[in-house]
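Apart from one protein chain that is not included, each protein chain of the complex appears where it belongs.
Let's look at subunit A:
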Amino acid sequence: MENSEKTELVLLACGSFNPITNMHLRLFELAKDYMNGTGKYKVIKGIISPVGDAYKKKGLISAHHRVFMAQLATKNSEWVEVDTWESLQKEWVETAKVLRIWITSATCCKDLWEMCLGHHQEKLEASSCGNEQGSPVLERPGRKRKWAEQRQDFSQKKSLEPKTKGVPKVKLLCGADLLESFGVPNLWKSEDITQIVRDYGLICITRAGNDAQKFIYESDVLWKYQNNIHLVNEWITNDISSTKIRQALRRGQSIRYLVPDLVQEYIEKHDLYTSESEERNVGVILAPLQRNMAEANS
């Protein structure tokens, strides 16, 4: 399939990133290779969207640290970057809503790509994108600059390549743990799960392909939209969970080579993960549980 027929794809990963690890970064690389390899997609961007502090997960340290570490980790990446919008919100935001917002801004910016030739970007941005409620493009000038650079690259490339069709799609990138968390009562709204798999799609990196397939099989809604759930095998036994990283740190064990060097140095410099930090939010109900249970009772 020529480039002109490929769908542009943005991979969005939501999560605590507490801290970000090499495993998280590998998710992006594996997903990109896989989706590009289908011949139908062209992965153009990866987004890391760390959750806000209002998520209230046990051991969740302050968002500004988690965001900064993710930025350090993606410093040397040409296509993966960090988005701070979700982390800055005072209330916890459902993943489905984060996706919705990204779809909106992707659509919006795609129109701009079609229209502008690199000359009038600033003007068009200000006029067209400013109307969206809570639009990420408007609220974060840093990101606006990045989108602008992206457009510039694309408009320069356009003179050489045929146009890529359609609006860039945004898919949720995750590990098998997120997929299986769909089954936890009150953690997800069922309409959100439906919307995610029906309208956007999931790219799930998993080591235990059979378990993931079984989980899909046992869920009516996942089964219905299974074509929109891409299971990507991770052949390397890569068990670098943030939980284990924090545990290793509490025990004075080295995390070198499990997280990017810059992240390891940052954690050490700020003494981020201790027994005290692990006690944060103990006894507090996780935000999605609280919200969904409250709505169920109202």
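Heads up, the rule we're going with is that contacts are C-beta pairs under 8 Å (C-beta built on N, C-alpha and C of every residue); 3 or more make two chains touch, one makes a residue touch a chain; residues count from 1.
One rule holds in what follows: contacts and distances are computed from a predicted model.
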{"item": "Missing subunit (named according to UniProt) among the choices \"DNA repair protein REV1\", \"Exosome complex component RRP46\", \"Nicotinamide-nucleotide adenylyltransferase\" or \"Superoxide dismutase\"", "value": "\"Nicotinamide-nucleotide adenylyltransferase\""}
{"item": "Residue touching the undisplayed chain, where the options are A:61, A:173, A:258 or A:286", "value": "A:258"}
{"item": "Listed residues A:245, A:272 or A:286, member touching the removed chain", "value": "A:245"}
{"item": "Residues of subunit A (touch criterion as defined above) contacting the omitted chain", "value": "22, 25-26, 29-30, 32-33, 76-77, 235-241, 244-245, 247-248, 251-258, 260-261"}
